[in-house]
Every structure is written in C-alpha cells, then in structure tokens.
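Right, chain A next:
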Amino acid sequence: MATKEYAFYPGCSSQPGASASNYLTSVNSMCKTLDIKLTEIPDWNCCGASIGYAEGGELPRHAMNARNLAMAERELPGQKVVATCAACWLSARETKERLDHNSTMRADANEALKEAGLEYQGKAEVMHMVEVLIEDFGYDELKKHVVKPLEGIKFAGYVGCQTNRPFGIDGESFENPVYLDKLVETMGGEAVAYDQKVTCCGGALAFSEPEKSQKQIKDIVESAYDHGAEMIVTPCPLCQANVEIYQGAVNKRYGTKFNIPVLYYSQLMTLAYGGSAKEAGLDGHIIKAPKLEAFAAKK
Partner candidate 1 sequence: MSDLNTQAVAKYRNNFLKEVEACVEEGDWVKMCMQCGVCSGSCPFGPHWDHPPQELFMMIRAGKREEVLTSSSMWMCTSCYNCIVRCPREIPITHIMHGLANYAHRLGLAPKNQPTRHFSGLFWNNIIKTGRVNELKLSLGLYFRDGLVSGIKVGMAMASVGIGMVLAKRLNPIELIKPHGCKDTKGIHAMLKKAREIEDRRKGLTAA
Partner candidate 2 sequence: MADQKIAAYVCQGCGLGERLDTKALAQIAKTDGKAHLIREHEFLCNADGVATIQKDIDEGVTHIAIAACSRRSKTEAFYFPTVAMSRANLREGVIWVRPEGDEHQETTQEMAQDYVRMACAEAKKLVQPMGNTDVACDATVLVVGGGITGMTAALEASKTGYKVILVEKAAQLGGWAGKLWKRVPFKEPFADPADTGVEAMITAIAADGNIKVYLNATIAKTDGAPGRFMIDIATESGSVAQEHVGSIVQASGFTLYDMNKLPELGGGKSPHVVDQAGLEALAKAANGGAIKRADGSAVNTVVFVQCAGQRDDTGKHLSYCSGTCCNTSIKQAMYFKDQNPDVDTVVIFDDLRTPGNGEDFYRSAQKKGVTFTKGKVSSVEANGSGLKVVFNDLILGDQNATIENADLVVLATGQVPNSGVNIDPSKLEEETESVAEFKQISILNLSYRQGPDVPQLKQGFVDSHFICFPYESRRTGIYPAGPVRRPMDIAQATEDATGATMKAIQAIENAAVGRAAHPRSGDLSFPIVRIEGCTQCKRCTVECPFGAIDEDEKRYPVFNESRCRRCGTCMGACPVRVISFENYSVDSVGSQIKAVDMPDEFQEKPRILILACENDAYPALDMAGMNHNNYSAYVRIIPVRCLGSVNLIWVTDALNSGYDGVMMMGCKHGDNYQCHFVKGSEIASQRLSKVDETLKSLNLEPERVQNFEVAITDIERVPQLINDYAAKIQEIGMSPFKF
C-alpha cells in the first residue's frame, strides 16, 4: 500500500510535555507501521474545546476551528484533517457541519477569518484517528501488521462521550458502540463486556465539579474491575486523563483501592505491532502497566 497522507491536528494536550504527550508518541509509532504520514497543520490553534463556551460564545469558537481547517485547506490541499483528540475532532467537525449548512454562519466566520488572512472553503474532511483506522484501513488490514498478539490480556474498552456522540464512529450505535472492542480483539486482546462503556467521565467538569465527576469515574473503574478487566483502553485524552489521574482521589473519597492502568488504543497497537515500551509511551503513565511493560520486553 502506498503511503497515506493526512493533515494532522494534534491538539493542545498532545504537545510535548502536555497531558497526552504519550498518546502522540504511540500514534507516531503506530502510523509508522501502517505507513501513514501525518503532517502537522502549520501553526494550528486550540479548538476551544466544549468548555470554552461561556467566555468564547458561538462564532469565536467556530472561528478558531475554521482557522485550522482553512489553514489545512491552504497548506495541505487535498488531505483529510485527522485529529487524535476527541474534543478537537468534535469541535472541528461541529464547526464544519455548521459552516457547511448555515450560509450566514459561514459568511460571518469568513469575515472574521479574513482578519487572519484566511478563508474557509469547506473542502477538507475531518476525521478522528480511529475513523482513519477503521474506515480507511479496516480491521483486516490492521490485523495484518500484528506480530505480537496481546493474547490473554483483558481490556475494558472505554469509549466515553465525544468520539461516540453526537457523530459516532462508523455508524455504530450510541448506546453500545463496538469499534473499540473490535480493535482490541484485532490486536489479539480480549474485550470484556461491562456496563459503563459510554458513561461520561465528567469531562472538563473534572476540574470545576470534582466531587460529581469522581463519582462518574468511580462507577466506570468499578464496573471495569467487576467484569474482570485488567486494563482500560480509550480513544480520548480527556477520558484517559480523568480516569487515570483521579483514581487516587477516588480511592480517598470512597475508600476503594483502584489501581487500573488506562491506555490508548494506539499504545496497544504499537505493542502488538512489535513496538517497544518507549515507542508505545508506556512511560507516560501515573498508574503503570507492568504487565504491558513485561509484554513489550518479551521478544
């Protein structure tokens, strides 16, 4: 297969030294195996995430996203824009839908963009990395590259909110999407069935409403444990961060003893494709995954 090229929108959390930097590490390793070439959108900016609404308002948020898309259209013509962060993807797609279907909004956005010397034309498609994997490659193709199947390891596929709703991946059900389980199985791992697959982790409100969010996180982790999962795997940096880093706080609040690793699908893929612990960014976790580290070390 020829190299596939995409305009890459890494998003703030994937920058070096930011909360999802290890996500980026593993994505890069995975893409190397799959012969995907990601070219960063030059001078991309933050998507505004969904939390920016109160201060930002409607048009400024769309302007921010339109700027990225317009930049990609101009600098990387013909390439699909791919995001790894769920919030980035969602914001960019929401903006795209709004501007493509509402001519007033589009004219307004372009009026603002002009100030930055850009114009949004609606040419570039916006995809999440998972969509690239499933729609542009497909499970069979992804399986071909597996050299070290993750045999006997049980994962709880935690889909969460924003890669799932409102747009969804591959037309799957919102209540029980299965793409993540299928990805796990494609990598040779075992996907456990549990009932909190699409529960909200509290999202950005983990900061401002810690009590309520931690209750959500507790429900998710507890169910994963109860159904026999050894690790949680997710496609979303915010999910990953919330579910991993608050386990200590949850333990304190509820007297639980949670200590379950939370990984990205791209880390599993990197390992199954024969990558090292470092290439998979396993060093970037607060809750380490010794079982995976051992697995990576194994020849």
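Keep in mind how these were chosen: all candidates are chains of the complex that A comes from, given by their letters.
FYI, contacts are C-beta pairs under 8 Å (C-beta built on N, C-alpha and C of every residue); 3 or more make two chains touch, one makes a residue touch a chain; residues count from 1.
These figures come from a predicted structure and were not determined experimentally.
Listed candidates 1 or 2 all sit in this complex, but the one touching chain A is 1. Residues 12-13, 15-22, 43-46, 48-60, 62-64, 67, 108-109, 111-117, 161-162, 164-166, 174, 199-200, 202-205, 207-209, 212-213, 216, 245-246, 248-249, 283-286 of chain A are the ones that touch candidate 1 when the two sit in their complex.
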